[in-house]
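Entry: chain A
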Amino acid sequence: MSSRDSIFADLRKSLGRTESLGADKVAELQQRSDVAREDERPQVSGDLIERFVVKLTAGAGTVTRVRDASEVPRAVEQYLEEHQLPPKMVAASNGLVGSIRWPDGFQVEHRPASRDDRVSVTGAIAAVAETGTIVVSSDNESPTTLNFLPDDHIAVIETGQLRTHLEDVWSALREADEMPRAVNFISGPSKTADVEQTLALGAHGPRRLHVIMVG
Partner candidate 1 sequence: MQPVSREFKIHSSKALLDEKLSAALARTQDGFGGQRAAAVEALPEFQKIRERALRIKNHTLEHLDYYLEKFEREVQAAGGHVHWARTPEEGRKIILDLCEQAEARTVIKGKSMVSEEMALNPALEASDIEVVETDLGEYIIQLAKEPPSHIIAPAIHKTREQITELFSENHAQYGLTEPVTEVADIVHEARTVLREKFINADVGITGANFLVAESGSTVLVTNEGNGDLSSTLPKMHIITAGLEKVVPTFDDLSTMLRLLARSATGQEFSVYTSVFTGPKRNTDQDGPEELHIVLLDNGRTEMLGNEFREMLRCIRCGSCLNHCPVYGSVGGHAYGWVYSGPMGSVLTPLMVGLGEAADLPNACTLNGRCEEVCPMSIPLPRMLRALRVRQFEEKLVGSRVRASLGAWTWLATKPRLYQAVTGLGMKMLARLGRKNGSIRSLPLAGGWTQARDLPAPEGETFMQAWARQNRNRGARQ
Partner candidate 2 sequence: MKAVDKPASTENPSPSVGLFVTCLVDLFRPNVGFAALDLLEQAGARVDVPQAQVCCGQPAFNTGDEKGTKAIAQGVIAAFEHFDYVVAPSGSCAGMIREHYPVLFAQDPKWSGRAEAVADKTWELISFLNDVMGVDDISASLDGNYTYHDSCSGLRELGISHQPRNLLSAVRGLSCSEMKDSNVCCGFGGTFCVKYPDISERMVNDKIRNAVDSGADYLLGGDMGCLMNIAGKLSRDKVDLQVYHVAEVLADRTDVSPIAGRTPEQRTRSEDS
């Protein structure tokens, strides 16, 4: 007997059965949908944007709000100036980020990040007010390394992408054809407290996470 079969035989024995579940039961389990009720989720009251900003900044992320997409390049520029970074970055090529017209003098490459990239710019498929989280998913125009290798990760999201709870993100993902290879929920810059319980930023991932919120 293969290990797999023997494990399943043991599982069933422990569950007091000899066979896999009958068709009726399977049909019932396939129908199962058990979504947390209101009182089984953290209450998110008031303004979603405000909540998102409060939670994200509590996790050491930063946020700038701009009125529309045309203001994004200026916001990026300000961020780079503030941190004395050269206008050189790797960026996703999809969505709003893909359509940005960067100012002259900006070197923007659309490719996966490599070891020496300082700054990345990506979009997001959603953001969650409950936890102050942005959700970035992998695809051909938004390689995952952009979210992890550079020191500074700038994410551009639109207020319309803001969801209340985690559950709202899953339902959107389910509607797509297939799950992307990686869906990254990111709630701030990389952190560790492994040395004497003292918090330090930039353990392995970005040292800074900056969100530009459009709208």
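Criterion: a residue touches a chain if its C-beta (ideal position, glycine included) is under 8 Å from a C-beta of that chain, and two chains touch if they have at least 3 such contacts; residues count from 1.
A quick word on the picks: all candidates are chains of the complex that A comes from, given by their letters.
Computed from a prediction, not measured in an experiment: that's the story for all the values here.
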| task | Have a look at 1 or 2 and point out the one touching chain A within this complex. | result | 1
| Contact footprint of candidate 1 on chain A as seen in their complex | 2-4, 6-8, 10-17, 20-21, 25-26, 29, 32-36, 39-43, 55, 58-59, 111-112, 115, 131-133, 138-140, 143-145, 147-149, 165-167, 170, 173-174, 178-198, 200, 202-206
